[in-house]
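Apart from one protein chain that is not included, each protein chain of the complex appears where it belongs.
The block that comes next holds chain A.
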Amino acid sequence: MTRVLVPVAILEGEALSPGLTALLEPVDATVLGYHVLPEQTPPDQARLQYEDRATAALEDLVATLETAATSADHRLVFTRDREQTIDRVAAETAADAYAITGASGQVDRLLVALTGDVAVDRIIRFVAALIADREIGVTLFLASDESGRDASAELLETAADSLSAHGIDVETQLAIDVPAFEALLEAAAAHDAVVIGEQAPSLRSLVFGEAAERIATESIAPVLVVRENGSD
């Protein structure tokens, strides 16, 4: 079964947009309520004071996610390092992707970027499971330079074929010789939600923040990041 981890800053009132809740309907979800602590505050001290409130809020979120077909559960973590917590819980729950919540209404069209360090067929399998048999269209996006034009077009074609085989309406978008990330941001703005592959940390991500986070910030749409080591 496909599982998505949904981290939320639970004590800061972060909630799930209706669009994301609906989008996640066919898959299992784990809501990860986290609270980032300043170094002055021992985690256990925060737990004693906030645990009940946070758990109640998490149970409400889980209730909205739970459907007849799939299950949802929650974890509550007090941490000083959000990334470390997401990585650990994602590994422990063998989640295939994690979500950056964003804001969105009804999702009609997904932007799927075939970038990052995750194998394309892994992303495609996840998208197929996420859409299941719903009327949600997909735009496959890939950026490349002129020399890689043919290989990229072929990659997009293969990926589009395997999604079409699931009965999904697919378009492709190939960005040639333009700044790849900016082109992706532009495409994201025209879609209701974004799926991208996880990326290894780079100098660029150290300076500007992780690609997924930046897309989420700029497009305000929910972003699903497919993990390299999910369940198989």
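Operating definition for what follows: a contact is a pair of C-beta atoms (placed from the backbone, for glycine too) under 8 Å apart; a residue touches a chain by one contact, two chains touch by 3 or more; residues count from 1.
Definition applied: contacts and distances are computed from a predicted model.
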item	value
Protein that the absent chain corresponds to, by UniProt name, given "Amino acid permease-associated region", "Methanogenesis marker 15 protein", "Phosphonate C-P lyase system protein PhnG" or "NADH-quinone oxidoreductase subunit K"	"Amino acid permease-associated region"
Which of A:Thr2, A:Thr21 or A:Thr85 contacts the chain that the document leaves out	A:Thr85
Candidates A:Leu48, A:Ala63 or A:Ala200 - the one touching the absent chain	A:Leu48
Footprint left on chain A by the chain that the document does not show	37-51, 54-55, 75-81, 84-85, 88
